[in-house]
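Quick one: the structure is below, and I'll ask about it shortly.
Just one protein chain is left out here, and the rest sit where they should.
Which chain is which? They are A, B and C, in the order written, and residues in each are numbered from 1.
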Amino acid sequence: MREITFSEATLEAMKEEMERDDTIFVMGEDIVRQGGIFGQFKGLPDSFGIERVIDTPISETAIVGAAIGAALVGMRPVADMHFADFMGVCMDEIVNQMAKIRYMFGGQARVPMVIRAPDGLIRSAAAQHSQSIEAWFNNIPGLKVVTPSNPADAKGLLKAAIRSDDPIIYFENKDLFRQTGEVPEDEELLVDIGKAKVVKEGTDVTIVSYSIMMQKALEAAQILESEGYSVEVIDLITLSPFDEETVLESVKKTHRLLIVHEAVKIGGLGGEVAAVVAEKALDYLDAPIIRIGAKFTPVPFSPVLEEAYRPKTEDIVEGVEGMFK
Amino acid sequence: MREITFSEATLEAMKEEMERDDTIFVMGEDIVRQGGIFGQFKGLPDSFGIERVIDTPISETAIVGAAIGAALVGMRPVADMHFADFMGVCMDEIVNQMAKIRYMFGGQARVPMVIRAPDGLIRSAAAQHSQSIEAWFNNIPGLKVVTPSNPADAKGLLKAAIRSDDPIIYFENKDLFRQTGEVPEDEELLVDIGKAKVVKEGTDVTIVSYSIMMQKALEAAQILESEGYSVEVIDLITLSPFDEETVLESVKKTHRLLIVHEAVKIGGLGGEVAAVVAEKALDYLDAPIIRIGAKFTPVPFSPVLEEAYRPKTEDIVEGVEGMFK
Amino acid sequence: MSKELYIQFYRTMYKIRIFEKRIEEFSLKAEIPGFVHLYIGEEAIATGVCANLTHADYIQSTHRGHGHTIAKGAQVDRMMAELFGKSTGYCKGKGGSMHIADFSVGMLGANGVVGGGYTLAAGAALAEKIRKTNNVSVVFFGDGASNRGTFHEALNMAAVWKLPVVFICENNEWASTTPYLDVTSVQDISVRAVSYSIPGVIVDGNDVMKVYEESGKAIERARKGEGPSIVEMKTYRIKGHYVGDPEMYRTKEEVEKRFDANDPIKRFKDKIISEGVLSENDFKEIQEKVINEIDEAVQFALDSPYPEVEELYNDLYID
Partner (left out) sequence: MSKELYIQFYRTMYKIRIFEKRIEEFSLKAEIPGFVHLYIGEEAIATGVCANLTHADYIQSTHRGHGHTIAKGAQVDRMMAELFGKSTGYCKGKGGSMHIADFSVGMLGANGVVGGGYTLAAGAALAEKIRKTNNVSVVFFGDGASNRGTFHEALNMAAVWKLPVVFICENNEWASTTPYLDVTSVQDISVRAVSYSIPGVIVDGNDVMKVYEESGKAIERARKGEGPSIVEMKTYRIKGHYVGDPEMYRTKEEVEKRFDANDPIKRFKDKIISEGVLSENDFKEIQEKVINEIDEAVQFALDSPYPEVEELYNDLYID
């Protein structure tokens, strides 16, 4: 199969969906002239015009607010956040408007919109341009949070998010954009929102991850398999509300659970996954649950510190090994 | 001992601290003329003048931003959020500035400030005036989150927060403001930040809670005791970073854990507490962990629905009973 | 000016007034739960502005939203039911006063977040611009709300893109307990139009005809694709900020003086009578009909059931 980059995969998703449905438009900072910081919007203005591919002022509350308003009256906006870190600027619009409008208004409204939010560590971008903030939204009913871990899912998940009638936050890891992978040439490539994927089956331990950390999870799994462990790896894909069933089923089989994400471990999504298992499958557990995530500090600038901050493959390997000691 | 309201207790804390230290000032919406929505600022302008008790425009980014700026140059601002729900407006200031400045700048800065944030359900205030959002901040290194459950702690904790050199979010439950309790007349009444309190000792089960839900936790404990269970109840008080040790020690003794908060259960702080226990004390657990929190919806308006949304004493009782079946 | 329009204006303003009075009564008795902000004394604004709109046009409202909702054409019975938290309400009891909405008439919602509506209104306008309709979007906002950052972001965006959106400031001189000049750096909010190279005008907000005409011009301008405007309606908040407000920040006399001199409904009635268009008897007839309608609305609300507990989980997600 042909290989394309993660960035190109999202671009294809945008193109195909915008061709299919002319209520879709995209807006954000600096997307027209240079195609987005990660090339993820390259060429879109040529195909759809600057009426549907819109450069905005540096006004995140207006970007998200306007997307909500447009969605309310029947459009399907895609709003780009530039960096996920800036979602604090429009947090009120996201949680008090976007997530609640349908419910508050007793189902009168639909808010079919997607917020695209590039997140994660990238080359010493430091404390305000490196965050993974998905956990903020886990406690907020009314929105959904998804994130792909590879180019094929990037495409299928973005398409599904755009087609969804619910408001969706689509986190896309900055370091993944340039990575390549096989992506089927299928206009109906859709990733189910709400479903986790068992990417690798195994019987001794379940590793749950998502986004860029899936690569380290799989790397660790390979090392562990070579050591004789049979490892099951789950890609959550939808982070909120997440697919409890798939995780529980796996843990009931493997009796061991490790969760890994790039976000800070404490208060991270791993806590929610661990808690669900501790509530609903405690008796199946043969070892303490292990969570792996970044250290509890803002993201430091210096490469040395950034490296110390970042979760690593060997953390996963050692974690699993420890479960069998 | 004399009894005063929770609101008066916070007022005393403000007064005593502002008298002690003239770098302390307070600002927020509508605090001067009517003393705050919950009377929590009543009379302060008379004592300290409108230079130190300041009515602001409806500009939450400027309120928190200005507090940060003033803190950076040596003041100790207290910023009132009116309703915790509006913290989304200034989320960027809170997470990208307040929490990170000291770290990003390698320790050059101090940000000794307190954000006061009235939260929780109150008489059908509905989706945008009823939230408990403490979990948002749990994943954010660099700030501390505290919340009192009674008038005495309200005073001691606010005093400690004001004296702390770190930035602190002080959640205060709206329904607690009018409740009364004994408060010692002691200007050095200080509640340790970072420490949980074992409010009631017991051996069969640990109930962890905080803020207004402490009352239901204690109510449930009483019912359960009458049924023959020995219940330990812990008031977390500091929610981030929370006191793992006290919780772990208790669970190692009781072998059972239930966590209850008014915030939405999924993605709530209970997940973090549960996860820590599932990581560090799994082998001690004799029953699945139970989390109790509000239902996974925005806060509905109608009293009937609000009641269905709210976590209840009997949920706790039934939860604990279930652990022994 | 047609007689029909006169009657429509009077009826709408009066309906808002009576609606609010009944709400106040039930809210004081706590039979209506939650925070309730009354529109009494500001009726001319919603009435005059919305008279320029069709149901294909949109409004974004505020926490003080009953008047806007009525003026935009919503039914008072379903509104009343909503405020009582009943299942027959517009939002099935999930919204209440601060979240009343009627999408079927283009009323896109009250908003509990002060200044939350600007950007949404700009977005609705953006949609209409992309779709090349000539529908417009109107956002109401208070003097207090004019100091929110969203004001600036929405106005700049709307101006740059020439969006068909009109910003209606309801300057009632108070932001809760605070006189607006204490916290606002301009006397006239509409002056801020300069920051966006758009028109800003000041209107006597208690003169329904002037409101109608001046907002009409701004709406027409937006409809023609010439972009946004700020229209500032000068008025005064007659009631406490919310029902139950102790109002320790001002005297009763102060308020009464302002109201007596400037009740928009009384003013309009006097004008029509002096012009000989309608008689006292005509007014009586209108009033009785309105009172009847509101009474029926109250009865409807009282008779309606509360939502079933199972309703809690509905209306959250579609997919």
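Quick notes on this one:
One rule holds for everything that comes next: contacts are C-beta pairs under 8 Å (C-beta built on N, C-alpha and C of every residue); 3 or more make two chains touch, one makes a residue touch a chain.
What you are looking at is a predicted structure, and each value in this text was computed from that prediction instead of being measured.
Only one residue from C:V194, C:A261 or C:V309 touches the chain missing from this view: C:V194. Summary of contacts with the chain left out: across A:T10, A:S59, A:T147 or A:T254, the touching residue is A:S59. Here one chain is not drawn; of B:D165, B:D186, B:E201 or B:D286, the residue touching it is B:D165. Only one of the listed residues, B:I4, B:M18, B:I31 or B:A67, touches the absent chain: B:A67.
The chain that is not drawn here is touched, among residues A:R52, A:R76, A:H129 or A:K197, by A:H129. Of the candidate positions C:V183, C:I272 or C:V290, contact with the unshown chain belongs to C:V183.
Even with one chain removed from view, chain A keeps its contact list with that chain: residues 29-30, 32-34, 55-59, 61, 85-86, 89, 123-129, 295-298, 300-305, 308-309.
Remark: the residues of chain B touching the chain excluded from display are 25, 51-52, 54, 56-57, 59-62, 64-75, 77, 92-93, 96-97, 101-110, 141-142, 144, 164-166, 193-194. The set of chain C residues touching the chain not shown comprises 147-153, 155-157, 159-160, 182-186, 191-192, 194-198.
Throughout what follows, only the chains that are shown with their structure count from here on.
With centres defined as mean CA coordinates, chain C is found 40 Å away from chain A. Averaged Cα coordinates give chain B a centre that lies 36 Å from the centre of chain C.
Chain contacts: chain A has residues 92-93, 96, 103-104, 141-142 touching two or more partner chains. In chain C, 91, 93-95, 99, 111-113, 149, 316 are the positions where the chain touches two or more neighbouring chains simultaneously.
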